[in-house]
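In this view, the complex is presented without one of its protein chains, the others remaining in place.
On to chain A.
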Amino acid sequence: MIYALFADMAVADNGSRQGKVRLTKWYSPYTQKERSKVIRELSGVILTRGPKLCNFVEWRGYKVVYKRYASLYFCMCIDQEDNELEILEIIHHYVEILDRYFGSVCELDLIFNFHKAYYILDEILIAGELQESSKKTVARLIAAQDSLVETAKEQASSISNIIAQATK
């Protein structure tokens, strides 16, 4: 079971080596304090690892799997029982879907469209377990939901137009 996932930037804007977190998802209840503590600690451990080292770290009895894409580290905290290599694949799966969706995803996409990143994540993982292994299906579902949002917005705007016209 996956306990947490977060995407962390290697170097912050002002040049300090402290990671800036772009995305976090928690599949177990943790208080706000615990969460920030975890993030701080793990960032410290992971961001300082050299490039040639293996992608697994042991931390407090859990395993943490991380993968680096450009300047962004995707980290997942898992059980002892889970298959680390598979988790690497899951991370890659997610990143590939993001790529397809945003078209050559970059970090700015994640910043300005964080809610969409979360929606996609929710189609891939629920309760810490994998939900869908087909990228096409996920893309289809997200597209369908997006179109729902679009039509709803159009309706809303057209109604407000009408009302605005009527009450002028």
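Everything below uses one rule, namely that a residue touches a chain if its C-beta (ideal position, glycine included) is under 8 Å from a C-beta of that chain, and two chains touch if they have at least 3 such contacts; residues count from 1.
Note that contacts and distances are computed from a predicted model.
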{"item": "Name under which UniProt lists the unshown chain, selected from \"Ubiquitin-activating enzyme E1 C-terminal domain-containing protein\", \"Hydroxymethylglutaryl-CoA lyase, mitochondrial\", \"AP-1 complex subunit gamma-2\" or \"Thioredoxin domain containing 16\"", "value": "\"AP-1 complex subunit gamma-2\""}
{"item": "Touch criterion as defined above, residue of A:S71, A:S134 or A:N161 at the omitted chain", "value": "A:S134"}
{"item": "Interface with the unshown chain - residue positions in chain A", "value": "13-14, 21-24, 26-27, 29-30, 36, 52-58, 61, 63, 80, 83-86, 88-90, 93, 111-112, 114-115, 118-119, 122, 126-127, 129-137, 141, 144-145, 148-149, 152-153, 156, 160"}
